[in-house]
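Please find one structure pasted underneath; my questions will follow.
What follows is an incomplete set of chains from the complex, kept in their original frame.
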Amino acid sequence: MIVIMKTYTPSTEIETLIQEFRSWGLTPETIESNNKVVIGLVGDTAAINLEQVQQLSPFIEQVLRVKNPFKRASLEFRNGEYSEVVVPTPNGDVTFGKSHPLVIVAGPCSVENEEMIVETAQLVKATGAQFIRGGAYKPRSSPYAFQGHGESALHLLAKAREATGLGIITEVMDTSDLVMVAEIADVVQIGARNMQNFSLLKKAGATGKPILLKRGLSATIEEWLMAAEYILASGNPNVILCERGIRSFDKQYTRNTLDLSVVPVLRNLTHLPIMIDPSHATGYSEYVPTMTKAAIASGTDSLMIEVHPNPKKALSDGPQSLTPEQFVELMQEIAPLAEYFGRGKLPLATTRAKKSSAALITA
Amino acid sequence: MIVIMKTYTPSTEIETLIQEFRSWGLTPETIESNNKVVIGLVGDTAAINLEQVQQLSPFIEQVLRVKNPFKRASLEFRNGEYSEVVVPTPNGDVTFGKSHPLVIVAGPCSVENEEMIVETAQLVKATGAQFIRGGAYKPRSSPYAFQGHGESALHLLAKAREATGLGIITEVMDTSDLVMVAEIADVVQIGARNMQNFSLLKKAGATGKPILLKRGLSATIEEWLMAAEYILASGNPNVILCERGIRSFDKQYTRNTLDLSVVPVLRNLTHLPIMIDPSHATGYSEYVPTMTKAAIASGTDSLMIEVHPNPKKALSDGPQSLTPEQFVELMQEIAPLAEYFGRGKLPLATTRAKKSSAALITA
């Protein structure tokens, strides 16, 4: 930790500060230059808060942390070894991680009814994807919009899993729903709007379930990793980070701005696996295939893609959902790309997928 | 609602759309110009979602709502009459509203112990302020930072109220704490990070308690009013909107960017009372007095100001807290300003306040 004093700080003030730091068990060392003093603090500063130091004196200009504030989420915490999040599903274990095949999560924004979620799951399964996604509880900006079917939708997801063997990823919005969601979901999603809902982070972490942590709309990378730290600090090492587009000054042509350079940046900072959600990031299905490919090239470990049997009739987020046909085509297109980037052979787009897709389209 | 079609949309597509809209009970009217068709939808479109319309056809370029999406929060909903939020406190009813005296809420970031919160409340009371604030549950970016004393802090706040007659404003972060917080608090605060925690909004609204809704770090004004709409739609009309600084591209010299022009903008859009929090907005106590005055000039109905008996020793947000002396001085300075802007005579800064302040400083 480094404490930068204002120019012309009285030396008595600096001496007082140094005594204070010594009383905290730290070893302060000073550098002087042009009437400016900088104090370096050697010792265990992890538990010390920047603000605590700042408030020691009005002569403190800035307090800087030399180490990142995240600890368990840091790459250094695992000595540079990337972690794997292994999720058991009826079809077998699926591993999220830097040296593993690309994991594909697909499905509709919301679970609408049994037929649609089971059929979508069958399509998703047929393309070789490993997880079905679908919202039971939906965060909607309007109280008058469809809020999700709640508990009953969770049971429909379970039926889709039974029918296909796919794992389930679904969002939890309220700590009071956690037990139920964690009982059914294979991966519990915390959405962008709840990224700093610290109660939810702690309690979701405590379930022990793998957690998919979406980046907040205007969350810095550091804040995002600190949110992950909440889950990790609750004793749960299974966190997957999902970039889903950030808010910028321009929302005219895309819903959000997909920040793909987070992938290489996160590789330098954290051992946690990474997912990209091009559907929410762009907000328009026509941009999803291109950005899916760009995400693979950027090195993502997994992808979350919205697909709906009939986007026009979707109860939410229709414009960003691929049709079954588009999804099958995309899965075919990305197979060689995933292989090129060392992300495994995807058993994609079999005849069954096409048939399933055709069936859904005519439905 | 207005539906703008892409150039050269086939007329059959437009005809299909028009039939669809008619089946929804709407009256579509079209305008044609340069191979472009715009469809105006007349009828009750409040319950219709922009996305639902968007997904009807890939030829739809844009869907625009002519009315604002918020209804109960809109100024029109009350025919242009501004609402009053009346909060009973031991010292009598306090009214938040456009034609009422300025309401001052002050206190520390966190409730630390009985002595500090009671003494701070006495200071706050002595200056003529009406509410004591203080966090029992604290949203902190790090899991290793002080998280608030929780339930026990709520009881200390109640003691501070007993001792002074001030009302209590404190934050709730988890739906499972709502009953307890609502039982003790006079106004329940929903913080910036939970502004789109829709479960919390609904359940907090259902308590019937007055709700202080802080604006999210990157929430648009429309999103903020839609969050208020969640509370209003749950049957609770007592919502106060609090601007506390937004996130911009520059965080070097202030913690957030105080968006003061929301005050006149909100006056055009909503009937709800407004509060400004210059402490969180700027993040530095030295900027709080100036921005407090600017907030009064902008027309705010109330202010939330952090004051701590000893900011240097504060467990959180010390740098943005005023000292008792600074707070007393500020209250003296703003009294004539409040009066000038028709916001009542504040019974500020009596000898007792100065004495109380002196007592705290020497403590």
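Going in written order, the chains are labelled A and B, and every chain counts its residues from 1.
By our rule, a contact is a pair of C-beta atoms (placed from the backbone, for glycine too) under 8 Å apart; a residue touches a chain by one contact, two chains touch by 3 or more.
Quick caveat, the model's predicted, so the values are computed rather than measured.
Engineer: What is the copy count for the full homomeric complex in this file, when 2 chains appear in place?
Structural biologist: 4
One rule holds in what follows: only the chains that are shown with their structure count from here on.
Engineer: CA centre of chain A versus CA centre of chain B: separation in Å?
Structural biologist: 28
Engineer: Spell out the part of chain A that touches chain B in their complex, as residue ranges.
Structural biologist: 46-47, 49, 51-52, 54-57, 69, 71, 137, 139-147, 173-177, 193-194, 196-200, 202, 217-218, 223, 226, 229-230, 233-234, 247, 311-319
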